[in-house]
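Below is one structure; the comments refer to it alone.
Our next item is subunit A:
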Amino acid sequence: MSDLVGLFPYWAVIVLMMTGLYIVIAQGNLVKKLIGLGIFQVSVFVLYIAIGVVDGATPPILSPGFNSYSNPLPSVLILTAIVVGVATLAVGLALAVRIRESFGTIEEEDLLPLTMPELPPDGEARS
Partner candidate 1 sequence: MTQRLLLGAAFYFLWMGLSGHFSPFLLVTSILSVVGVILLLTRLGLVSRDYQPFSLVVALVIYWRWLLVEIVKANIDVIRCVLGLGKPPSPAMGWVHASQKTDLCKTLYANSITLTPGTITVLAEGDQFLIHALHREGLASLQDGEMDRRCTVLDENFRGKVA
Partner candidate 2 sequence: MFAAVAVALFVTFALALIRAISGPTVFDRVLSLNVIGTKTILLIAVLGFATDRYDFIDIALVYAVLNLIGTIAVLRYLVGDKERS
Partner candidate 3 sequence: MTTADLMLTAILLPLAAALLIALAGRSPNLREAVTLAAAAGLAFTVWQLIAGFDAGTAPTIALAQILPGFTLMLRAEPIGLVFAGVAAGLWGLNSLYSIGYMRAEHAPRQTRFYACFALALSAAMAIAMAGNLATLFVAYEALTLVTYPLVVHWQTEGAIAGARRYLAYLLATSLVPFLGAILWTWSAAGTLDFTAGGILDGKLGDGALTVLLLLFAYGVGKAALMPLHGWLPAAMVAPTPVSALLHAVAVVKAGVFTLLKIAVYIFGIDVIGRGVGDVLIVIAAASVIAASVIAMTRDDLKARLAYSTVAQLAMVTLAVAIGSPLAIAAGILQLVMHAFGKITLFFGAGAIQVATHKKKLSEIAGIGAKLPLLMASFLVGALSVAGLPPLGGMWPKFLLLEAASARDLYLLIGCLGLSTLLTLGYLAPIFITAVFGKPGAEDPHALPHDDHGHGSGHLPLLALIPPVVTALGCLVLFVAAPAILRFVAPAIGLGVLP
């Protein structure tokens, strides 16, 4: 039981990871894919934070009255990862907007016939 509780963050990580990956793979909507990607990335954030936790220690913000802190390194790393994740999401959403503008859809199955490699280069195709 205590193991189950102690490992709770890792279970959360696994659930989030699988959920995110599933959405990325199974969803045809580009924005939903990005959301899935976001969830997938968040699972990693949780994983790193969970790694850094020290039993009975306080979060790694120096404060009088505490001597035992969790490992700050994973948090620092994940700060970078969060920034990267946000940037990726931003670029992805911007692309989704542009795709919607040029193709009129962000549904993968509607995009598929419009992006076949056999099609002549643009313009001719849009007529």
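Note that contacts are C-beta pairs under 8 Å (C-beta built on N, C-alpha and C of every residue); 3 or more make two chains touch, one makes a residue touch a chain; residues count from 1.
As a selection rule, all candidates are chains of the complex that A comes from, given by their letters.
It should be emphasised that the depicted structure is a prediction, and the values quoted were computed from it without experimental measurement.
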Legend entry - Complex member in contact with subunit A (any copy), out of 1, 2 or 3: 2
Inset, instruction - Could you please specify the touching residues of subunit A with respect to candidate 2 in the complex? - result: 58-59, 61, 63, 65
